[in-house]
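All protein chains but one are shown in place.
Now for subunit A:
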Amino acid sequence: MVSDELDIATKTNVPARNDETPVQYVNELTTLNLGPTHPATHGIFQNILQMDGEKIVSGEQTIGYIHRAFEKIAERRPFYQITTLTDRMNYCSSPINNMGWHMTVEKLLGIEVPKRAQYIRVIMMELARIADHLICNGILGVDTGAFTGFLYLFEERENIYEIYEEVCGARLTTNMGRIGGMERDLSPTAIRKIKEFIQRYPKVLREFENLFNRNRIFMDRTVNVGGISAERALSYGFTGPNLRAAGVDYDVRVMNPYSSYEEFEFDIPVGQSGDTYDRFMVRNEEMWQSLRIIEQAINNLPEGPYYADAPQYYLPPKQEVYKNMEALIYHFKIVMGEIDAPVGEVYHAVEGGNGELGFYLISDGGRAPYRLHFRRPCFIYYQAFPEMCVGSTLSDAIVTMSSLNVIAGELDA
């Protein structure tokens, strides 16, 4: 009898205690389902936590609650339709996903995108990064009990979405850009709105920082909570702000520049020990750096076409379709998805809202990818979550999770 219960004790990873107490100890462990529909998880994923009172003893994650089989769907969709799937991965920063996908296909097809399109893409991607980070940091504030900052920041997110609307016609599921460039040029209104945004946002962000950065209550809740060392983070495969918070200045935009990022000047913010406070600070600073990039890009926006000269891949002008036989043929071929894609494998990564967002594309020359794999940073962060929350309290685990910025849509694809 007694030995049986001791067995349970070893199974649930409870450290062996001296002989007189283990029985009560085992019975005191509580299984707690954090999620799938828990108000504090910001998405649909589940954690099965073993709790000893307020302390977390072990955790196990379940994923797949909003698995939509994007990789499989992509295998029977022509290249240009897959953009709509990428919209729905990290829905806080869908333009980055869209652009990443376009660049992957352009790499496969060997299209050189003109400078103007590259700069427009940079502007949109950095706006998306700001939108992503401000949600993450605002929500972190909410989870630590400060609703105010979130509310004030959200007004600016609305303004970013209005810029999206001006550029591509939608706010959340943007479907922005096309293979070979952008679908339309920046309109004067869009440029005006972007300029207004970079004028206005520093004030809002500074106010947000005043509320949080040196706030004792906030620091007590976040400093030394959910830390991860640089070595552990690297061996999990962390990238993005969460890795930079641990002190490694790895940024795809700098290490492997794409879309003219090498022409912009910006710093890579790093933290000290990879805890929640570091992640918060790194994200805040990245918003400042993004603003810097947008400012440089909008002020030096090159003239010229905004789509590549690749008639067999980029839809021809409608006027041409009426008059020109060749344009009509290309129009039909592109829409039907019958473009001539070369056989090959490409990998392209962009610095997504929360890490290296990679697209691994195998093409067998058909109309759709033979196989497409998304390297989704959230999927990797979520694996490390139990390790990061073991030993902490439940409220700390929630703060840790929200600062990791795990987004269910990207986690499950």
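Quick note on the criterion: a contact is a pair of C-beta atoms (placed from the backbone, for glycine too) under 8 Å apart; a residue touches a chain by one contact, two chains touch by 3 or more; residues count from 1.
Definition applied: contacts and distances are computed from a predicted model.
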Undepicted complex member, UniProt protein name, chosen from "NADH-quinone oxidoreductase subunit I", "Signal recognition particle protein", "ABC transporter ATP-binding protein" or "DNA polymerase III subunit delta'": "NADH-quinone oxidoreductase subunit I"
Full-complex contact with the absent chain, from A:328, A:346 or A:394: A:328
Full-complex contact with the absent chain, from A:52, A:75, A:162 or A:263: A:162
Candidates A:59, A:138, A:271 or A:409 - the one touching the absent chain: A:271
Residue touching the undisplayed chain, where the options are A:102, A:115, A:129 or A:178: A:178
Absent chain, residues of subunit A that touch it: 77, 80-81, 83-85, 146, 148, 152, 155, 158, 162, 165-170, 173, 175, 178, 183-185, 187-189, 207, 210-211, 214-219, 223, 230, 245, 247-251, 254-255, 266-272, 277-278, 281-282, 284-285, 307, 314-319, 321, 328, 331-332, 335-337
